[in-house]
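Sending over a structure as C-alpha cells; questions will come in a sec.
Removed: one protein chain of the complex. Kept in place: all other protein chains.
Moving on to chain A:
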C-alpha cells in the first residue's frame, strides 16, 4: 500500500484557490453582518409580545431551523428564477446564507436578552430611559457579551457551511476545488489543500472575533478577561 501524492499540478492553480477563499470569506462576512442585524431584530420581535411580530419571527426561525441549508439555497435560487429575476450566484448564495444564519442568530441573541436581569431594565426605566434607549444602551451589549462565544462559533460554522453554495456555482473555495480536481484528476490532494484552507479561514475568523471582542467589550479588556 502506497499513497502517491502529487501536489504539483494543484499548487500551480493557487490563484484560483486564493480567489475561492476570498469569496468564502466575503460570503461569511456578509452573512455575519446582515445575520447579526436580522438576529437582533428577530430577537426583539420574538420578545415583543406583539401577536403578529412574535408569530412571524417564530415562523421564520422554526422554518429555517427545520430545513436543510441546501434546500434553502435551492429555494432562494429557483424561487428568484421563477419570478424571472436573474441574480449572480454570489448574490443568491449571500442571501441564502444570511437568511439561514439570521434564524440561528435570532435564537442565540434572544437567549442573551433573556439573560439580562429584570432589575437592570427596571433601573433603566427608573432613570426615564425610553424602550429603544434601554435596548440599545442597557440590554444589547451585555446580552451579546453573554452569548458571544455561541454567536461566533455559529458564524464560523456558517463559513464552513457556505461550501454548500458550490451547488449553485457560487465560485467559492469548494466550487473552485471541484473544478480543479476534475481538471487535474488529483481529487485527494485537492481536498487536502481545501481542508487546510478552511482551517486557515476559521483561524482568521476566530482572530477577527477576538479582536472585535476587545473593541466591543472594553470592560473585559480592562479587567483582563477578554472573550
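In this section, contacts are C-beta pairs under 8 Å (C-beta built on N, C-alpha and C of every residue); 3 or more make two chains touch, one makes a residue touch a chain; residues count from 1.
Definition applied: contacts and distances are computed from a predicted model.
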| item | value |
| --- | --- |
| Chain not present in the shown complex, as UniProt names it (candidates "Helicase", "Imidazole glycerol phosphate synthase subunit HisH", "Formate dehydrogenase" or "Amino acid ABC transporter ATP-binding protein") | "Amino acid ABC transporter ATP-binding protein" |
| Candidates A:43, A:138 or A:176 - the one touching the absent chain | A:138 |
| Option from A:48, A:63 or A:130 whose C-beta touches the chain left out | A:130 |
| Those residues of chain A which, in the complete complex, touch the missing chain | 117, 119-120, 122-130, 133, 137-138, 141-142, 145, 217, 219, 222-223 |
